[in-house]
Structures are given as structure tokens and as C-alpha cells.
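For this depiction, one protein chain was excluded, whereas all remaining protein chains were kept in their positions.
Right after this comes chain A.
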């Protein structure tokens, strides 16, 4: 089908932000199913790579998609990208799940959300910088050398990033630390910030 247009269909993804807005505006179930088909298996993959069991990863992926439905009205299309917004939902659920398995408290996921909420009063230029972030970050990530990108990516899945990444990539710990530091510095400078 896609070939007729001279386009690689695989490369075209729906505009996730539009689908989230459709869920928010009119409880659009078809839009939700489309979001589910793409994100649920990736959230499950994220949870498995984060060390969750198969059962837990499945449950958290379903729970995260339920949150996408419930919180759709909080999604700001002018702010973070859809995938970043869904990432934060999955991240917060994982933190909450870890606390619950340790039976440390009866907190619910909403508390974790509060812990990431900053009452911001940014200056006008800072606000601008924050909304420009998505495109800039894509560019910045694309400009990182592959070995640095690899350690950045892996740092999302490990609680003790340095040692475990060194193990997985079979490179010395010092190399991991310097690659991560270089990558993060580079990211920060590519985003036009002072270092």
C-alpha cells in the first residue's frame, strides 16, 4: 500500500499526540486502541528490561495504558512529546510498584506523580527553552556518537547504571563513567545550556 506513494509505510507512525487529545476530548476508543497497540508492548519491554518479572511487566503495561486513558486531559500537546509523557507514566508506576512490593507504604501512584511535580515559575525565556526541548533533544540525541548513545539508553534501565552497563557492554567501569559524562555534557551543551 505504502509503496504506491513512494513511502516506506513502516517509517510512518500516527501522530500520537493527536490520538491522546482524541482520548481526552471525546473518549475515543479507536484512538486508545491504536495507542495501546504501539505503546503497551514497548512499556512491557521497558519493564522487563528494568528487571520486572513477566507477570509484573504485563500488569504494569496494562496499568500504564489505563493511566494514559485516565490522565489524557493532563497531556499538553505543546509540551513534552507523547512518548516522553507516556515514559513518565511508566516510570512513576514502576517506582510505585517497587514501593508496594516492599510493603513500605500504602501510597498510590498519584503520590509519585506529586514527587515529580515542580511548582514552576520559570522566566519567559526559560519557558521557551522548555517547549523547544523536544525537537532539540531529538537533534541532540541524533548527534551523539553511537557508543555514548548506548550508555545513555542503558542508563534508563539500571538502578546502578555504571557497574551494570560496564558488565553488559564488557567495557571498563571508568569508560562507562566517562562516556556517560561526555554524553550528558554533550546533551546539555547541544541544548544550548551553559555547562
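We adopt the following convention: a contact is a pair of C-beta atoms (placed from the backbone, for glycine too) under 8 Å apart; a residue touches a chain by one contact, two chains touch by 3 or more; residues count from 1.
What we mean here is this: contacts and distances are computed from a predicted model.
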Of the listed "Anti-sigma-E factor ChrR", "DNA replication and repair protein RecF", "CO/xanthine dehydrogenase FAD-binding subunit" or "Tryptophan synthase beta chain", the name UniProt assigns to the chain that isn't shown is "Anti-sigma-E factor ChrR"
Would you indicate which residue among A:18, A:33 or A:173 is in contact with the undisplayed chain?
-> A:33
Per the touch rule stated above, chain A touches the missing chain via residues 23-24, 27, 29, 32-33, 36-37, 39-46, 48-49, 57-58, 61-62, 65-66, 69-74, 80-88, 90-92, 94-95, 99, 102, 104-105, 107, 111, 114-120, 122-123, 126, 129-130, 133-134, 136-138, 140-141, 152-153, 155-156, 158-159, 161, 180-181, 184-185, 187-188, 191, 193-194
